[in-house]
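What you see is part of a larger complex, with each chain still in position.
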Amino acid sequence: MSATTTRKTPNDSRNLQNPPPVARKRNSLAKGHLPRWAVPGIAAASLILGAAASTLGGFSVATLAIYTAIIFVIASTVITTLVEGPRQGRNALATNLVYAAFLLALIPLASVLFTVLQKGLPGINTHFLFHSMNGITGAVDNASVENGTPVLGGAYHAVIGTLLITLWSTVISVPVGMLTAIYLVEYGKNGPLARAITFFVDVMTGIPSIVAGLFATALFAVLLGPTARMGIVAAVALSVLMIPTVVRSTEEMLKIVPNELREAAYALGVRKWRTIAKVVIPTAISGIASGVTLAIARVIGETAPILVTAGLANNINVNVFGNWMATLPTFIYYQILTPTSPTNVDPSIQRAWAAALLLIVMVMVLNLGARLVAGLFAPKKGR
Amino acid sequence: MTTNALRRNGSKGQAGDKVFSGAALGAGILILATLLAVAIFLFIQALPTFTADPTLITGGEGFASYIFPIVVGTVIAAAIALLIATPVGIAVALFISHYAPRKLAAGLGYVIDLLAAIPSVIYGAWGYLVLAPALVPTFQWLAANLGFIPLFAGPASQTGKTILTAGIVLAVMVLPIITSLSREIFLQTPKLHEEAALALGATRWEMITMSVLPFARPGIISAVMLGLGRALGETMAVALVLSTGGLIPSLIKSGNQTIAAEIALNFPEAFGLRLAELIAAGLVLFVITLVVNLIARAIIARHKEFSGAN
Amino acid sequence: MSKRIDVKDLNVYYSKFLAVEDVNIEIEAKSVTAFIGPSGCGKSTFLRTLNRMHEVIPGGRVEGEVLLDGDNLYESGVDPVTVRSQIGMVFQRPNPFPTMSIKDNVLAGVKLNGKKISRSDADSLVEKSLRGANLWNEVKDRLDKPGSGLSGGQQQRLCIARTIAVKPQVILMDEPCSALDPISTLAIEDLINELKSEFTVVIVTHNMQQAARVSDKTAFFNIAGTGKPGKLIEYAETATIFSNPSVKATEDYVSGRFG
Amino acid sequence: SDSPTATAGTAASTGGSAAAVTGTLTGSGASSQKSAMEAWKAGFEAANPGTMVQYSPDGSGAGRKAFLAGGAQFAGSDAYLKAEEIESSKQVCGPEGAFNVPAYVSPIAVAFNLPGIETLNLDAATIAKIFKLEITKWNDPAIAAMNEGIALPDTAITVVHRNDESGTTENFVDYLAVAAKDVWTYEVSGDWPKDLASENAKGTSGVVATTTGTEGAITYADHSAVGKLGTVNVKVGEDFTKISSEAAAKGVEAATPVEGRGALDMSLDLKRDTTESGSYPIILVSYHVFCSSYKDQATVDLVKSFGEYVLSEAGQKEAAASAGNAPLSAKMSEAAIKSIDSIKVGS
């Protein structure tokens, strides 16, 4: 029984017509709680101190931001601890660090995106988007630099190659990866085979991409002879890299589908495979979709395995079963590392960054697509 | 014995189950077979290295002394990457799942996922064009003030192309892998358990440590392992960012080398025994991954009884 | 059409742990049978063996026979799917499918098995089942909304509707009303009485009044102590169990003087 | 569209060659030839409609390996086939094996980043000492002695070398090992000596970019790629030779054929320590490797007509215009064309 209220004895009537007590004391539940202005206040103070500290050791925006952030994290943690106690202090620290981590993660993203946009945007035009590099020689680039005419040649052939090779590797990896994950979660019952697969899938994540490429090359050399460089070989190499990501993320997502749902379906006389296909997978689809997207993003930017499997082409090739193919990463790679004209590298560099921008946009679109798909099937409630 | 009525039409539709479970099993076995094939391929191609005269191996002192510094370099780079990416990745995932305003969260997750969309060549180019020069002052400061620690022994690199820079680039590349997988799992934490913690008077952070993190623990470890795989196997970004060299403890001088980059840098010109050496290096990387995963498995298994699933 | 169930010398295990021991029971067609007993005595475990849902749990296995109109559920060659489509089940915790709308939840048993059903048949089946579960009025305007948006009681009734919709021959219910208010409970009890005229119903309940109200026969399970197996102590007409049980433990339990 | 230059119209056909050839020709090898190869490919395909040339710049070693395995019809290589490779080529090329012809000459510049200084005079020993990290300041007396009148800064020298195995490195250190044999005692190989720890980068563009971004840096790179960097005039005899295509061509003239090779083979031993004034000794000769016989006439025609196009005046001019390399001398081209002309259908 707290003595802090002036309330009279409780009354039994259901209608609370009594006016509220006139002189209410400060809310004892709010005791030891920082006022609302505390956070902005500490932030402002940190900014001032941060500015002071950074001017001491050579002012720059970066040091200002860093000092301010550090001072803010420490100060708000300490003040919260002093006023609200250690538990709230830890909570405040965790909150600060979580926010700081997010901002920190944005820095490289912003920097990379800025770099790509700054260097890539000038090169994006319809000529670039819809033409290949066929017939573009150093002389052409030299001419466009010397005459100040627009850069010729584009990434169309590489876009086609990227789309086709990625499509084929997805077509190979997603069924294999998802089925494997299904085996692990729904059928394997943690038996020796399931444990072996889980373990080796993890090991598979560590295969360096170039080794995957060499492996695919060797495999097809055995099957088709030494000249076998083509899109499908690259797709197989990428699949080796993609499958473990698909398996792992799908497995994790399937595991957290509650057993209750499986039981509900079984009890309705639904076959196991239909339960998996119609109940378990739709429930986990959002996570699976983002796992697959991640896996695609993981391989769509690969260079090394493409070079040894699909060669390099300047012209458009839509046949993954014959002739060489370029992809955006190999295109970027060679435009940067061995520019078309060594003496005038700017056109190549511009094409490389424009292609990088293109690739990022492609993955973004893919990502959006996956989200859309996931949204259509995902559990209708939840966050 | 009378015929069992339940058995009569029992097989109807059972084919679907058989096909499906067969396909699932087949897929699993296919993966094992592929991996076995990769291992055999690596082993056969690497074999000349192990039988060759040690003086013929690069460095002239046998394969072990050739590979040892690169293994250490690989481990250093991957360790830097994971030391940065794991806490940041988990924190970012938590930010998106439990801190950010709900309406923003999905969009923010998408933004971070974008990091995964950037090809490694671009990370490499960004690393040596933007990041490395930007880090030079920091390296110089570290050399001047913390130079007594061998890790920061000076003189600092003029170009900023050091193993630390490579590690940071790898961390950025690994981050979205850890974040997006962890985030999905954090979001799946049963509401019941979160509410149980909150109703006991837990703060948000306490709720996270009581219900979210324990639930997500195996998933986090998997995510980190996936990230580790990427960090270990990444070729092009390291090849472009790192100014390679022999094994040195300092993280802010040029030096060190990773297996994947060693392969990528030397493969084009490699021939005969040198090629076998590089493939053997790939085999070693394979073994490293195997060992690390064994350890991770052991950690997960130790807590199996208390796993969050079900 | 409904069928009888005969259980002979049934032992139920979780891996090595014997959870329920040596049950012999005969459940008549077109009757309601209630299982009662203290928590942990194996009522749920035993109930699940009646439609082979027990097998779904890792390590779950049985010894003995369960006969559905003389056909052994556990005979080799019997497909558990066939068994379960004839013997439906409602669980203790409501578990609607979160990815499906209310309507699709009701139709789940039909649609998930890939059976074609016309739109109008589907609509009338949905309405009939939801009415049967006393949920129609509350959800008729939001049949396309997700089932997980309902309150606990509403969710459980949705699960009952879903089970009714597949028209099984036996319906097993594991404390179906423990999340329901008295009105819904009464409706479900009425429903059970209706179903009885056509189907065989087995219900686990903690509510003695409910057992007394709905069941024709009652089985009392008990457990000697932790780690010991649960056993069927007494099985008789409900009236007998509640008024004149032959075993002391039963009398103690139903009168609340237990333990 | 596959014809981005349609409006530019640079790849004008210069009239079809005698026999109309068709088909796809596959090559693999040195990345340094990529730019020139793009020019040859464009010129050749324009002159011979119905042909396609695909060249994968995987690296010389990979190219030779692919060629020897039958995965490519010709290889581009920064180094000629060694005797044992010619021996093993007999499996795919028939009893007479494969042969090398020079296709591409590239002067290697010693390039540095010192604002305001465009050229420096250095002799082989000083260059070797700089790259050996013995001379560490730009105003070192050894450098100053050869560069009177140039204000050398007190900047530290940052050596930048290739971190990938490379033909450029091999030719550069070969020059150091021959011309400054007292100073440079390391084994000659495409890998930079492991003991010399300094800055490095991948590819020609990598070392150039790193050098361009680091004041006081010095590197070696294909002359066409050094851009605005300063270049070293190398001491040959008593004079300092400024790097140029002509000086490089002169450097190649001084080379002698490798002994003990077949009649078709045109592998060259470069004379790095030539004293002939006006010739530039740090050069790289890049070869095309062909089989002396191919399985069918169509392939023989295709290979011959491409190989000869590369060596023709038009081909060499196109390459020089695109890749900035040095053309072969007329004499050498003629000899090489003769070798190619004798390619025949094998059993």
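Things worth noting here:
Labels A, B, C and D are assigned to the chains in the order they are written; within every chain, residues are numbered from 1.
We adopt the following convention: a residue touches a chain if its C-beta (ideal position, glycine included) is under 8 Å from a C-beta of that chain, and two chains touch if they have at least 3 such contacts.
Predicted model, so just to flag it, every value in this text is computed and none were measured.
A single instance of every chain kind is placed in view; the whole complex contains them as A x1, B x1, C x2, D x1.
In this text, only the chains that are shown with their structure count from here on.
Taking the definition of touch as given, a chain qualifies here only if it contacts chain A and chain B alike; those chains are C, D. Farthest from chain D in terms of Cα centroid separation is C. Chains A-B form the pair with the most C-beta pairs in contact.
Averaged C-alpha coordinates give centres for chain A and chain D that are 42 Å from one another. Averaged C-alpha coordinates give centres for chain C and chain D that are 83 Å from one another. Centres computed as Cα averages put chain A at a distance of 46 Å from chain C. Multi-chain contact residues of chain C (touching two or more other chains) are listed as 81-82, 86, 113.
Counting partner chains per residue, chain A has residues 258-259, 271-272, 274, 336, 382 touching two or more of them. Interfaces, counted as pairs of touching chains, are A-B, A-C, A-D, B-C, B-D. Across the complex, chain B meets chain A through its residues 13-14, 16-17, 19-21, 23-32, 34-35, 37-38, 41-42, 45, 87-89, 91-92, 94-97, 99-100, 102, 105-106, 108, 110-123, 125-126, 129-131, 172, 175-177, 179-181, 184-185, 187-188, 203-206, 208, 218-219, 222-223, 225-226, 228-230, 232-236, 259-260, 263-264, 267, 279, 282, 285-286, 288-290, 292-294, 296-297, 308-310. Taken in their complex, chain B has these residues touching chain C: 2, 4-7, 9-11, 13-14, 17.
By the touch criterion given at the top, residues 51, 53, 56, 58, 80-82, 84-86, 88-89, 91, 93, 95-101, 108-109, 111-114, 145-146, 148-149, 159, 162-163, 166, 168 of chain C touch chain A in their complex.
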